[in-house]
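Shown here: the complex without one of its protein chains, the others still in place.
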Amino acid sequence: MATHPVTEFISPSAWALVEDKFSPFAKETLAKLVDFVQTEVVPAQKAYHEVIPTDPSKRWTTANPVIKDLKRKARKLGLWNLFGVPLTNLEYAVMAEVMGRTGTLASEATNCSAPDTGNMEVLARYGSPEQQKKWLIPLLNGEIRSAFAMTEYGTASSDATNVSTSIRVEGDEIVINGHKWWISGAGDVRCAFHIVVGKSDPTNPNKHLQQSAILVPANTPGVKVIRNMHVFGYDDAPEGHAEIVYTNVRVPVSNVIAGWGRGFEILQGRLGPGRIHHCMRAIGIAQGALDIMIQRVTNPDRKTFGKALYEHGTIIADIARSRAELDGARLLVLSAAHQIDKVKAKGAFKDIGMAKFIVPTVALGVVDRAMQSHGAEGLSQDTTLAKSWSWMRVLRIADGPDEVHIQQIGKEELKRAPALHRRTAETKEREAKIDAQWKTAL
Amino acid sequence: MATHPVTEFISPSAWALVEDKFSPFAKETLAKLVDFVQTEVVPAQKAYHEVIPTDPSKRWTTANPVIKDLKRKARKLGLWNLFGVPLTNLEYAVMAEVMGRTGTLASEATNCSAPDTGNMEVLARYGSPEQQKKWLIPLLNGEIRSAFAMTEYGTASSDATNVSTSIRVEGDEIVINGHKWWISGAGDVRCAFHIVVGKSDPTNPNKHLQQSAILVPANTPGVKVIRNMHVFGYDDAPEGHAEIVYTNVRVPVSNVIAGWGRGFEILQGRLGPGRIHHCMRAIGIAQGALDIMIQRVTNPDRKTFGKALYEHGTIIADIARSRAELDGARLLVLSAAHQIDKVKAKGAFKDIGMAKFIVPTVALGVVDRAMQSHGAEGLSQDTTLAKSWSWMRVLRIADGPDEVHIQQIGKEELKRAPALHRRTAETKEREAKIDAQWKTAL
Amino acid sequence: MATHPVTEFISPSAWALVEDKFSPFAKETLAKLVDFVQTEVVPAQKAYHEVIPTDPSKRWTTANPVIKDLKRKARKLGLWNLFGVPLTNLEYAVMAEVMGRTGTLASEATNCSAPDTGNMEVLARYGSPEQQKKWLIPLLNGEIRSAFAMTEYGTASSDATNVSTSIRVEGDEIVINGHKWWISGAGDVRCAFHIVVGKSDPTNPNKHLQQSAILVPANTPGVKVIRNMHVFGYDDAPEGHAEIVYTNVRVPVSNVIAGWGRGFEILQGRLGPGRIHHCMRAIGIAQGALDIMIQRVTNPDRKTFGKALYEHGTIIADIARSRAELDGARLLVLSAAHQIDKVKAKGAFKDIGMAKFIVPTVALGVVDRAMQSHGAEGLSQDTTLAKSWSWMRVLRIADGPDEVHIQQIGKEELKRAPALHRRTAETKEREAKIDAQWKTAL
Partner (left out) sequence: MATHPVTEFISPSAWALVEDKFSPFAKETLAKLVDFVQTEVVPAQKAYHEVIPTDPSKRWTTANPVIKDLKRKARKLGLWNLFGVPLTNLEYAVMAEVMGRTGTLASEATNCSAPDTGNMEVLARYGSPEQQKKWLIPLLNGEIRSAFAMTEYGTASSDATNVSTSIRVEGDEIVINGHKWWISGAGDVRCAFHIVVGKSDPTNPNKHLQQSAILVPANTPGVKVIRNMHVFGYDDAPEGHAEIVYTNVRVPVSNVIAGWGRGFEILQGRLGPGRIHHCMRAIGIAQGALDIMIQRVTNPDRKTFGKALYEHGTIIADIARSRAELDGARLLVLSAAHQIDKVKAKGAFKDIGMAKFIVPTVALGVVDRAMQSHGAEGLSQDTTLAKSWSWMRVLRIADGPDEVHIQQIGKEELKRAPALHRRTAETKEREAKIDAQWKTAL
């Protein structure tokens, strides 16, 4: 019994365009999710943040009871590991927008949050039975969390082959030495393991075979979180973005994932659909910001110079643009998600990449206008807007900065050139004939 | 036998998203259209323009034989009055993009060009049997062309109620006096009639009942085309945009369309789907411009400072952005077209309006980058780009300037405010409960 | 002996344009300031931030010894109260850019920081001798700091007449009740007094005479800082932006500034030049961000895909645009500052307003590109960029949101209409004559 129609959350026309591609199961799940998010997660946000200790000594060591309770409820409703159940990328994309309404909270409540989902995929596809039993099962049960340790301090890491953390074998052990940062979730008290990517075969002539991915329990001696990185002024507790030094960290050789030298392959495999999820959550966040803005500018208590806010200057135009840009961006992501379903992530490379660089900028624009309509309050801790903006800003860098994607898409698009040159040559030939014919006729 | 796959013309992912909504007939028609446009219309463009006389005395009085021949071919292929055959708005929208590759030429070749399509609709829906026999049938047969005379000289006509042309009854005749301009197609030697909108009942308290629409044969005494308006430097012969003075123009009272005072209603009815067609043709034009740009920047003869054009500065980024913006805009129009199919133009008001103000600006950006990549040649008569740009620029004004649509959409979006305020009130209530519960618990 | 030429800090061409308007004293002071900022303040920034306690219980109660030391040095060099010494607005504007290189630190070191400068001006112009002795002198000596309490919680305060804090007289006391927030500096342990603006005469028919400004010692009973507002997660300690409740706060009637009902006048007077200072500091911050970006993208250790960062994609174009936009914005502010010198703040209303809404957006763009070039590091606590961005973002709202200024400037510009209509009428008349003459001649 859905009390909140889906079209209150996502644009009715986008929904109309994709609805017939949803299975009955997906529709039912979506309806449940919408209700759960609206009835349980949205109103729990305040409590969730209030229970995080501000005292630095407790901030990173206290588990958050609010999220634990939400997880229990979600699981009971069957809203669990949605990324794992048989949903298409398109179906999941729409759900990711709904979850995005609460930033990451609904994702975590339904055990669908990064980097865990990506790590589950890696372990499901590449993990040994032992690895799966020990790490995948508790992850799927939401009992532990995990981290993916790729980005390195002092390395230009938007080029993954630059990774320099040393991974070498000594007897039946792997020894890891390196310095990572921006390892999301590694600061969380519940983080049980890291997947560490490093250079295991630096002299391999194929530079895509020089890397390996290793399972490292978070409490292994030599693993040291030295601080949490801030994003603007936020430390993003309780997950955080840890800076970690790995000093002579030793794990059994059985902890290598997929096999020696397959780190780059694992890395690549994780990126496609994950980008779509980020994008759709971003759409959800921005749509939520637009909704907040609409409420603010129609608030009868907020008159200035004798007029409601929406009657001033460019506010109405800002709202119209926000809506239109958001609707266009949403369709772009849904189209990419559907393309993944049709021709796999590799075939949808261009569509994913376009969504990746378009969506954060659109979302930033929408959230920025919403902030502006709130005055200073919009930049403060009293709305979700400033935090949302900071997250959208991260998305222009995470999983590769805009510039890298833009270059890749541009180059991909240039590959159409030979076909276009051919078609033009044909046209020119035919044009000459037609031309000659008319010159004779007239 | 399609030699040109549809996905060479429209984005593969957009096609994948809508393909299953196409009937077999629509698919077949689309395939034929793609081939016809590519094989016949694109290569005939040059000849079409060359046969238009430059001599001012013949420029507006000579019928163009090239288009006549294209029409014959199209009709033979069953590519005729596509807007009239049973196609959904979504299906037709995709075809409009394909036609747009040649500006308006393919639209005219298939008897699908403005303002004729809109006039056909008006006559089909509102025309008397006599009106239909005399004017609709030859229009459907492509034997004549027509004009829609709305915009007035000296009147702020983005507000249609401002129309001031006088329409009054004298005995069994209607007498028309007025000064119109920007009447597209009225300069064409084949234009057989105008639908003239004017003020027939200026004192009616309902200002939407003050207008009537009258059928006026182009050769009626008192109808005088005094000049053709230019757009940038283009006169857009052979159709043109005429400035017309109507001086005591007399037609029988039977020439009123739909009934006295129904001019505003007729006006409103013609706008929704027509805007979608303009938008999709614009997408087609812009996609064509991007294709031209890709060819230019990969042209090996165009090296500067030792590098191909695409290797310079921001060219690749320009291409990536153009592609992404175009893909997003296309999806927005397709989504609006589909929404018209689902809930009629009135229900799709917001979607149509967003497409209307987003698409021309996106298209202008794409065409502008393509021009820039061609240097001065891109601004000249040697490519189609400058002409395309000028047409896209018109679209920011035609059928209402951007500003009007943006305000309308913004206001429409604000109508969501009460529901949002309600939802927020519910959330706040629930939030208070949850909050209290955790405060007690901890 | 200047070891750091001025043109290392501000654009050589801007300096060349204004240099001859600088007095010898101003030139000498500027040279000293440049050296002081570069040699003392820039390298002290790290220490300044490190000594601020992170422990919430000490964060707002500890005076910062680093700034105290810098103040001592600055005063010894004669770099003190620069806003007070005989400098023109143009001269001071250039110095404000230099100070802006360190955010607010150099401003504070030279006793030139907001809101103290504005408060000094108010007291110097409007204060009674007793007020000046008690509050202005220690402020000029840098012994205390101060706050200006205008913005109210729950009031749309971009329209100053909306202020609702109650100010009334009881016997020989003034009683204040109100709820303010975003009161910068009021959280600082050194803050000795607030200038509180409230409604003292709510029924006065002239709504610009309903307000008064009252001097309130920070330790007056009933003054309660209830929290500090955050800006993108930053609490901006040690100054902060306080939320303050004034409950039956009583001060002697002699604490009214300038006279009963002159609050609005005082408010208006303080805004013009202050906006120029904010703008020039913003230019300094953005110029510093561009310098950091140039270093980052030329860093030989930062190669990706075999190329230095600056060789990738749009980086060079980003730098060129940043430089050009910054140079244009700087000139706009300098021109406004010079105009204040020529025709006072009132005469320079339009120039100040344009600078006010152009500069923050330009600066945000420059800082954003610099952040992007640093990857995630650029968003973190490891560079000054994210903090700078957050401050620039505040500037789009502080002292009136962009939208208010844009509307004011637009309306001001429309006042040119009558003169333009007149000139056009003259031209048309003359045009008709010339036209007639040539028609006869030919």
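We call the chains A, B and C, going by the order they appear; numbering starts again at 1 in every chain.
Convention: a contact is a pair of C-beta atoms (placed from the backbone, for glycine too) under 8 Å apart; a residue touches a chain by one contact, two chains touch by 3 or more.
Quantities reported herein were computed from a predicted structural model and do not represent experimental measurements.
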Looking at B:Ala31, B:Ile52, B:Ile144 or B:Val231, which makes contact with the chain not pictured? B:Val231
Option touching the unshown chain, where B:Thr62, B:Thr88, B:Gln372 or B:Gln437 are the choices: B:Gln372
Of C:Ile174, C:Cys191, C:Ile358 or C:Met371, which residue touches the hidden chain? C:Ile358
Residue of C:Ser23, C:Ser166, C:Asn248 or C:Thr424 touching the missing chain in the full complex: C:Thr424
Touching residues (missing chain, whole complex) on subunit B: 54-56, 151, 154, 156-159, 162, 182, 229-235, 241, 301-305, 309, 312-315, 371-372, 375-376, 378-382, 386-387, 389-390, 393-394, 396-398, 401-403, 406-407
Touching residues of subunit A against the unshown chain: what are they? 313-314, 316-317
For subunit C, which residues reach the chain that was dropped from this view? 8, 12-14, 16-18, 20-21, 38-39, 42-47, 50-51, 65-66, 291, 294-295, 297-298, 310, 315-321, 323-325, 327-329, 331-332, 334-336, 338-339, 342, 348, 350-351, 354, 357-358, 403, 405-407, 409-411, 413-414, 416-417, 419-421, 423-424, 427-428, 430-431, 433-435, 437-438, 441-442
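We adopt the following convention: only the chains that are shown with their structure count from here on.
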Central chain (distance from its CA mean to the mean of all protein CA atoms): A
I'd like to verify one number: the distance from the centre of subunit B to the centre of subunit C, where each centre is the average of its C-alpha atoms, in whole angstrom. 49
Subunit A and subunit B, separation of their C-alpha mean positions in angstrom: 38
Between subunit A and subunit C, what is the separation of their C-alpha centroids in Å? 37
What positions in subunit B touch 2 or more of the other chains? 316-317
